[in-house]
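Inspection log for the structure reproduced underneath, given as structure tokens.
Removed: one protein chain of the complex. Kept in place: all other protein chains.
Labels for the chains are A and B, by order of writing; each one numbers its residues from 1.
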Amino acid sequence: MQLIKDFINGVWNENPIFRMVIGICSALAVTTAASNGIAMGLALTFVLTCSSILVSILRNVIPSTVRIPCYIIVVATFTTVVDLFMKAYFPALYEVMGIFIPLIVVNCIVLARAEAFASKVGVARATADALGMGLGYTWAITLISIIREIMGSGTLFGYHIMGDGFVPWIIAILPPGAFIVMGILVGIMNMIARKTVKDTECH
Amino acid sequence: MNQYARMIIVLVIISMASGAVLALSYAVTNPTIQEQARQKLEQSVLVVIPGATRMEEIQKEDMTIYVGLDDEGNKKGIAFKTVGSGFNGSIEIMVGYNPKEGKLLGIEILSMSETPGLGARIQEEAFKGQFKGKSVEDEFVAKQDVEAISGATISSTAVASAIKTSLDKVVEIFPVGGDY
Partner (left out) sequence: MAKELFFIIIGSVFVNNFVFSRFLGNCPFLGVSNKTETAIGMGMATTFVLTMTAVAAYFLQNYVLAPYGLEPFLQIVSFILVIASLVQLVEMVILKVSPALYNAFGIYLPLITTNCIVMGVALLIPMYNYNLIKSIALGLGAGLGFTLALALMSGIREEMEFHDVPEALKGPAIVFITAGLLSMIFLGFTGLVPLG
């Protein structure tokens, strides 16, 4: 079914982080602990899905000339809503995220999907795509966070799993670690994608 | 003309809708946000003044002082915030102080962005604990009368000097041994 295809597309083939390589800033900055990764992913998925749905509903109403300002207002509104609700109900998480929650408004994924997809298709497809992209983003940054947290703090979701003798590689939770882990993961994903493409070509 | 009118109408409607949603969200969340901020502040004051169960806020010469009181209303000490320039940004510290004896009651790190595993260790009891009972007459110099964290001299110094600077001001307001 088309909707399932749209959903899977965002999760794997056109995974925003590992394949399209957009929306990176937040992926690198907040991924110091696994719980941060999940929280950021959910926040982004919320903004992405609501924005895509609204843009899709209004796609025939908004004149093309003013579409960018309209999209911006829509995305900015949902971002502010997430910002306020996180500050009120998840203050500890909110402090860790810092300015990256408000920065969801300029996350390339949200505006790119609104412009390239949601504005051209019906609500059902826009929702499937948004949820797929959101999930793709979430699992990608959670993976990065898990790697960085285990290597850099010896913990996973706050629980010590590496034993007492383990000296953490602090570099993993410092900026260089983010870039390097990301680079290696993108490389691995490329290898996997190449293999699956080769396999289908051979048949 | 029709085209322009449509553009303007759409923009205005969307802006107004956005404004309404935002104002509503704010109205819903703001009380909770304020309450949390207040709780966090009170928490940190009660932690650095042992025996205090509630606090009162007073303003003295452009400094905000928090007086810690116990259940009977006896004053157990005062607390104040200070900020230091750390390795990676500012370090916010809540300092508990007993003006009657001129001794610190303890410190709590409110916020910092120091290096994990190094400067961030100023949050550990091993570092914070050394300030309990410290006299206001001390120098507050890292590696002299303040034990610095190995590999994190800048963070340690930042905390020590921030406390010293604000203590000097507080001593002017509440002379040692006097009432508060």
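The definition used in the following text is that a residue touches a chain if its C-beta (ideal position, glycine included) is under 8 Å from a C-beta of that chain, and two chains touch if they have at least 3 such contacts.
What you see is a predicted model, and the numbers here were worked out from it, not measured in a lab.
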In the intact complex, which of the depicted chains does the undisplayed chain touch? A, B
Contacting the left-out chain in the complete assembly, out of A:3, A:42, A:121 or A:171: A:171
Hey, which of B:65, B:104 or B:154 is the one touching the hidden chain? B:154
Where the missing chain touches chain B, by residue: 18-19, 22-23, 25-26, 30, 33, 83-91, 154
Touching the unshown chain, chain A contributes residues 21-26, 28-29, 68-69, 72-73, 76-77, 79-80, 83-84, 99, 102-103, 105-108, 111, 171, 174-180, 182-184, 186-188, 190-191, 194
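Heads up, the rule we're going with is that only the chains that are shown with their structure count from here on.
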CA centroids of chain A and chain B: separation to the nearest Å works out as 33
Listed in rising order, chain B residues that touch chain A in their complex are 3, 6-7, 10-11, 14-15, 18, 21-22, 25-26, 28-30, 32-33, 36, 40, 111, 115-118
In the complex, the residues of chain A that touch chain B are 32, 61-63, 65-66, 69-70, 73-74, 76-77, 80-81, 84-85, 87-89, 91, 95, 152-153, 168, 170, 173-174
